[in-house]
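Just one protein chain is left out here, and the rest sit where they should.
Chain naming follows the written order as A and B, and within any one chain the residues start at number 1.
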Amino acid sequence: MEGFLGAWVGVGLTLFIYSFLYKDNPFFKLAEHLYVGVSMGYTIVRIYYDTMVKSLYQPMVSEGKWWLVIAALLGLLMLTRFIPKITWLSRWSFAFVVGFGSGVVIPRIISSYILQQVQGTLLPLASVGEGGFRFGLAQLNTVLILVGVVTVLFYFFFSIEHRGAIRGAARVGIYFLMISFGAGFGYTVMARMSLLIGRIDDLLLYSSSDYGYATIVLSILIILGLVYWERSSRKAVKKADMP
Amino acid sequence: MLFWKRQFPLFIAFVMGVVFIFQYYIPHPYSEGMLTEVSEWLRIITGFAIILGIASLSHLHYKKIQRKEPGWGYSYVVYLSMIITVVVGLWSGGKEEGSGLGWIYNYTLVPLQGTMFSILAFFVASAAYRAFRAKTREATVLLIAGTIVMFGRVPLGEYLVSNIGGLAEWILIVPNTAARRAILIGISLGVIATSLKIIFGIERGYLGGKE
Partner (left out) sequence: MRSFAEKMLAIDRRWIFGLIALATLLPLLYPVGLPIRPSPQVKNVYEYIEGLPEGSVFLLSMDFDPASKPELYPMAVSILRHAFKKNLRMMGMTLWVTGTGMAEKVISDVAQEMGKQRGTDYVFLGFTPGSSAVILNMGQDLLATFPKDHYGVPTSELPVLKGVRSLRDVQYAVSLAAGSPGIETWYVYGKDKYKFELGGGCTAVAAPGIYPLLQTGQINGLIGGLRGAAEYETLLERKGKATSGMDAQSATHFMIILLILACNLFYFVTRRKDTRRR
């Protein structure tokens, strides 16, 4: 029964959102605001149980980690942002969090993103071994990656004027960027279509007799609702235009 | 008083920043213990920060109702749905399995959030039709790369043109990797610069306020 009712609610809300494809309308607005409210409510529940109870209250009470009250105080200080007279107290918490984040990120990003990425770029451009000098596809790819990284970095170097050789390098970098953005576009299309396929698949599932043809019935009802709303809006506009 | 409002927060940021830069290079148990403890505190503080975000959003809708702005009635929907979800969630003890909270999650939040983002598929298609034109050489290169990737990453494309999948993969592994790597290095340098500015008090935007 819960699944049957849930299917009708889920399909209804899905079709409310899709009604935006016709135009912005009260069904969509209702679903949109419902989404905001439910997300907020769910987040509150999760934070209460997963942070306040499990990570704060229980360790303090059952494990004797009383010093966690300092973390709780810092957290409460953040909420003083809403009290104009003492809003400056929230700066202590933000400074703590932001300072920690800034300190922790610097060595890790140097290691992960700069050193290791540069290391991955500076690979042997040709191999010399028992078979002699070899320059195959793998080596060509290595050269292309090196050229690509260097030329794109040149493109983003805006502190010097792009003239002569630098301009040439930057132009090559632009083409690498365009290929990358093209690939990004292709994958973005793939992602968005996948999301749509997933939702349509669910709508098809709920159109079966097991769920009382929820998709079909609700689609008809919502279309009728939109027609009625459109007619009422037009009548209201005509009335307003009349002298 | 100005010290506590302005200098003291900058001092906290400086100390935290410098300590945790050097902590990375000090494998001593006390150093590791400090990292463990402070990261535990951060998890708790982040929970409060999320509450701050929710309170801010609630305040926005409260103002909307107070000023009777267009669509203010829908703000009541936000409050009502939030309160119902919290009440049901507390009654369910925070558990989703076979509970009211689980029902709300599976049959309202999942379809709503899923559909909200899937609707972008239609707009991507419409935008591609209206704007994706080969007006310049660069745009043509972008268009060709995008087409090869779209063609090569689906079974039908690989079935029609046998090596297109390999070409699409090559585009991702070589030119795409090169460009993204350069962007990643650039962003990393920017993050380091910004972090240093925060630690040394040059960047103060995160503090907010005028004083």
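The rule is simple: a contact is a pair of C-beta atoms (placed from the backbone, for glycine too) under 8 Å apart; a residue touches a chain by one contact, two chains touch by 3 or more.
Treat the numbers as computed from the prediction; the structure is a model and nothing was measured.
Among B:Ser58, B:Gln113 or B:Thr194, the one in contact with the hidden chain is B:Gln113. Here the missing chain is touched by one residue of A:Glu63, A:Glu130 or A:Glu161, and it is A:Glu63.
Within the entire complex, the positions of chain B that touch the omitted partner chain are 24, 32, 35-36, 39-40, 42-43, 46-47, 49-50, 95-97, 101-102, 105-106, 109-114, 116-118, 121-122, 124-126, 128-130, 132-134, 143, 147, 150-151, 153-159, 165, 169, 172-173, 176-177, 180-181, 184. For chain A, the list of residues touching the undisplayed chain reads 21-22, 39, 42-43, 46-47, 50-51, 54-55, 58-59, 63, 101, 104-105, 108-109, 111-113, 116-117, 119-120, 145, 180, 183-184, 187-191, 193-201, 204.
Keep this in mind: only the chains that are shown with their structure count from here on.
Distance from the chain A centre to the chain B centre is 5 Å, each centre being the mean of its Cα atoms. In the complex of the two chains, the chain B residues touching chain A come out as 4-5, 8-10, 12-21, 23-25, 38, 40-52, 54-55, 57-59, 71, 74-75, 77-86, 89-90, 93-94, 101, 103-122, 124, 128, 138-139, 141-150, 153-154, 168, 170-189, 191-192, 194-196, 198-199, 206-209, 211. Interface residues of chain A, counted against chain B in their complex, comprise 2, 5-7, 9-11, 13-14, 17-18, 20-21, 29-53, 55-56, 68, 70-72, 74-76, 78-79, 81-82, 87-88, 90-110, 113-114, 117-118, 120-121, 141, 144-150, 152-153, 156, 173-190, 192-193, 195-196, 198-199, 202.
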